[in-house]
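The complex appears here minus one protein chain, its other protein chains still in place.
In order of appearance the chains are A, B and C, and numbering begins at 1 in each one.
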Amino acid sequence: MARKPTPKLDQLEKGPWPSFVREIKKRADKNATCADLLGVLEKSYEERVGHWKHGGIVGVFGYGGGVIGRYSDVPEEFPGVAHFHTVRVNQPAGWFYTSAALRTLCDIWDRHGSGLLNMHGSTGDIIFLGTSTEHLEPIFEELTQAGFDLGGSGSDLRTPSCCCGEARCEWACYDTMAFCQEMTMHFQDELHRPAFPYKFKIKAAGCPNDCVASIARADLSVIGTWRDCIEIDQAEVAKHAAKGNDIVKDVVMNCPGKCLSWDGKALTVVQEDCKHCMHCINAMPKAVRPGKERGAALLLGSKAPIMEGALLSSVLVPFIKMEPPYDDIKALLEAIWEVWSEDGKNRERVGEFIQRVGMGNFLDAIGLDPDPSMVAHPRENPYVFYDLGGNGKE
Amino acid sequence: MARKPTPKLDQLEKGPWPSFVREIKKRADKNATCADLLGVLEKSYEERVGHWKHGGIVGVFGYGGGVIGRYSDVPEEFPGVAHFHTVRVNQPAGWFYTSAALRTLCDIWDRHGSGLLNMHGSTGDIIFLGTSTEHLEPIFEELTQAGFDLGGSGSDLRTPSCCCGEARCEWACYDTMAFCQEMTMHFQDELHRPAFPYKFKIKAAGCPNDCVASIARADLSVIGTWRDCIEIDQAEVAKHAAKGNDIVKDVVMNCPGKCLSWDGKALTVVQEDCKHCMHCINAMPKAVRPGKERGAALLLGSKAPIMEGALLSSVLVPFIKMEPPYDDIKALLEAIWEVWSEDGKNRERVGEFIQRVGMGNFLDAIGLDPDPSMVAHPRENPYVFYDLGGNGKE
Amino acid sequence: MAEPTKKRVTDIGPPHYKKFLPPVILANYGKWKYHEIPRPGVLMHVSESGDKLYSVRAASPRIVAIDTVRMFADLADKYCGGFLRFTSRNNVEFLLTEDKNIDPLIADLTAAGYPVGGTANSISNIVHTQGWIHCHSAATDASGIVKSVMDEMTQHFTKMELPGKLRIALACCLNMCGAVHCSDIAILGIHRKAPQVQHDKVKAMCEIPSAVASCPNAAVRPAVVDGVQSIEILEEKCMYCANCYTVCPALPLNNPETDGVAIWVGGKVSNARSEPRFSKLAVPYLPNNPPRWPEVVDTVKKIVEVWAANARKYERMGDWIDRIGWPRFFKLAGIEFQKQHIDDFKHAGLTFKRSMHLRYDKE
Partner (left out) sequence: MAEPTKKRVTDIGPPHYKKFLPPVILANYGKWKYHEIPRPGVLMHVSESGDKLYSVRAASPRIVAIDTVRMFADLADKYCGGFLRFTSRNNVEFLLTEDKNIDPLIADLTAAGYPVGGTANSISNIVHTQGWIHCHSAATDASGIVKSVMDEMTQHFTKMELPGKLRIALACCLNMCGAVHCSDIAILGIHRKAPQVQHDKVKAMCEIPSAVASCPNAAVRPAVVDGVQSIEILEEKCMYCANCYTVCPALPLNNPETDGVAIWVGGKVSNARSEPRFSKLAVPYLPNNPPRWPEVVDTVKKIVEVWAANARKYERMGDWIDRIGWPRFFKLAGIEFQKQHIDDFKHAGLTFKRSMHLRYDKE
């Protein structure tokens, strides 16, 4: 229970959608932090302004990330949230759990914090929401004893995440969870000890549907695809048609490669025109599937708007076989990090860095050849740099 | 004849395409300027470099434009081209002539220059190519006596130009030639006396085919269009089909508005989806025509790349009736020129100016309301400016 | 910080996912053949082997009490051997092999207040951020708006009757932790006044050169105020991104009178049919009106409704607007087109309409 009435928040207990207020109230009479969280939130709702101060640096010994410090600007009024730090716990790949694992996490959090969590944070971590500094070490110890570790924060590698991929999806073109796990384990040091100019995120999606939105919010987006022809089961296509799907209107006309045709009996595709968009596959499960020669494309640089405007990731490697332990990708990442750490400005994401130094120069630096798949189109402006010797010969 | 042999240029007399070398040679034995032009050009061909110096300021009394000064950097070797100025003569709208008018121009130019011309310059002028300073006033006098005047150069209104429009084209949505003539006459002062931050070009095309490339190279592009429905003559469509035109493949599938359909008998259109692209009209003359409610769109700002990259013109007024004497457009132009002349930087074209100050601010300044047709899409970045008062109320 | 103990281990990473996969997944990993969606919120994946896996997806408010997590664990024990997962949009999924368990599970979840749905052409959970619950940066609350909007959208979560998927996301400030920038509908907390410089605190709390460098628009300058080294902000160059505040706590922007919410539309992430793209500004400003933000809810509702009524099958919000054009979108959605809609940042010129592909509505 909050110490004072919360008439505004109470209104948010009504309605069909699950209520976060009810979640907080579930704990408000067991936990002073939750009671004061209700109070300070009601105050924010009254005043239309937040009551948190800029975070300070808190964390666990030897780690540079994983904890976000947070303090109230009205600690006298709400002492239970005077400290209100969050702990980012690295989720298991694909967000799969057993009931036992979840209970273990709940128990730790029950002992050391508000008992409120985010399942999950936007980057993918389990977030323990609201504790004070002295609990941090104990939480960390209990977590590691239970086999869990902290996620990233600050200018480090952030917690990689992935779609469920081969665990539960017929379209996965590579094993996203294995890849995510391997990257997370291999780069533990980069994850826990910030040494980059800014954060670096990895997200792995098994196919171009991109169910983890990797192209929009990962510095490295690894998106599955295939380089041969889509596989068509004509009998199953016919079943879709029989069920009343309008193959021409719904599938053929929506194909961005303009490479499908349907004559009422067979669906045909011009392989080299296929853009690997997934639509025909999505529209006709069982009938159409990705090809056999599977792998992924590596795209670089997406991020939120700060400061030059948001970016989507752009193609760096149009196709790569995904073979554990992914030494090629690890080497590429290390080359990228080296160049970026050397020449990147403070708080400059890798996508912004590439724009600043020029994609061509960046490729030179990391040792990759230019490829027309890297661009939507070649340059339109005539402002080309050359570096010709004194006599003008290249 | 050139004073020395011109073996390289001579090779350009061969081949099926009309030869500019032959044109120069036609005059080289009558005219020392042309003889030396051959010589200096051969020298350029040998050395792979031009031999002209940066122009000085020359012109006719009371005008600030219309003449481009040009001097040779090897005047001793080729005295005939020591001065080699060009005179820009304002073409008649639509580039229509009588043989008599052409002969008059030739006679003047025969008396006072090389006898070589560009029919026409890229902006549209008749260009008298190569004369010396003392001929400029006489040329001007003789031209004006014959009813001709100079075109623009420098930071002034440049010679407006237009497609043949209603004079010879069934698709003209307004009278381009009348408009071009009226603008040219009304703004004679702006044309002859540079007072802008930089050049300003006007081009008028009768329909979205844009046969004068106005959207690519005019600060004001006036492009005809219609706002009601395309007119379809079904019998004529049938004739096109009978002739073997594949109406679905060639017309319907190429319609960017995806608004046409053809059932083998009638061509139908969803009016509000039509993008006024002209394709169906182009593909089936006689059968499809622009609608009846005709006018133009005004677009602003195209230019070559110097210095921030090339621009295409962008929509300022999505539709306007074109009614002589076009007072509305004149007033709009004057408003634009006022704002641009006041706040534009030296050598900043109006298109760059708008980008620098922001389209919204520019619209405020010239007194136009924002319209969604002005943008390809609304902003993607969240960096919006507000100007709220001290108490925060708008 | 307490002293680290002897048995302290570090860098162990997360537990291996294989420990958490149900037997049916371990047996059919990488061998799934197709899926069907027998009812909203239920996925049936069928393996090459013929094995079937049923996933039952329930809504979550994302902020969950351990009590709720324990309840989920109990339900997983009861119906599916204790196996469950969470989705990339923060829903919870129970992983069943017994189809007879589906209905009872759904009944239990529904009774507990966690509706089942979010599959196929529906509105799934709103990806969102901390808001006034936890973040110092928030220009609005996150959870309150999400709850208010989803209360109106729940029938689109539990049914699959929309033209395509519709993804809503919310971020409480321009940092966009919710990665809202590529959503069918994005709800974004915004400031509209430049930071108030706390001159007495600048020197103690901030590195002045970093603060200066942080501003994308060169609005932050070093200044000496009353003899103290401080900062000045050029009001007319500030577009309220809060980047300077991120590096310098003495530059707060929060302002109850002028903060609020902007609405964006037409972004997407998947490559299906059209390419991924950013959301575009639909409504520049709506007020912060807790606890239920009626202006925001109404606007989102209206946009969803015109889209649902007019879009063709498979047309995501952005695809639909591409087809009908922005002028008609603004008309149908009843939104006034304003100066703020027109880009004036770095690449603004590329957003201007540079062609004659114009549409004219019948009057």
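Operating definition for what follows: contacts are C-beta pairs under 8 Å (C-beta built on N, C-alpha and C of every residue); 3 or more make two chains touch, one makes a residue touch a chain.
Quick caveat: nothing in here was measured; it's all calculated off a predicted structure.
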(message) Let's see if you follow the contact definition: name the visible chains touching the chain that is missing.
(response) A, B, C
(message) In the whole complex, not just what's shown, which of B:166, B:219 or B:371 touches the removed chain?
(response) B:166
(request) Based on the whole complex, identify which of B:136, B:320, B:354 or B:375 touches the chain you can't see. (result) B:136
(message) Tell me which of B:94, B:197, B:344 or B:378 is the one touching the absent chain.
(response) B:94
(message) What does the interface between subunit A and the hidden chain look like in terms of residue numbers?
(response) 208, 210, 215, 223, 225, 227-228, 256-258, 271-277, 297, 299, 311-315, 318-319, 351, 354-355, 358-361, 363-364, 370-388, 391-393
(message) What does the interface between subunit C and the hidden chain look like in terms of residue numbers?
(response) 271, 275-276, 346-347, 350, 354-357
(request) May I ask you to list the residues on subunit B that touch the chain which is not drawn? (result) 8-9, 11-12, 14-24, 26-27, 37, 41, 44-55, 58-63, 70, 84, 86, 90-103, 105-106, 109-110, 115-120, 122, 129-130, 133-134, 136-138, 140-141, 144-145, 147-149, 161, 163-164, 166-170, 172, 175, 177, 181, 184-185, 188-189, 192, 208-213, 215-217, 250, 254-256, 275-279, 282-283, 285-286, 304-310, 312, 346-347
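The rule is short, and it goes like this: only the chains that are shown with their structure count from here on.
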(message) Taking each chain's centre as the mean of its CA atoms, which one is most distant from subunit C?
(response) B
(message) Taking the mean of the CA coordinates per chain, how far is subunit B from subunit C in Å?
(response) 48
(request) List, in ascending order, every residue of subunit B touching at least 2 other chains. (result) 380-383
(message) Quick check: what residues of subunit C touch more than one other chain, meaning two or more?
(response) 174, 176, 181, 216, 241, 255, 278, 345-346
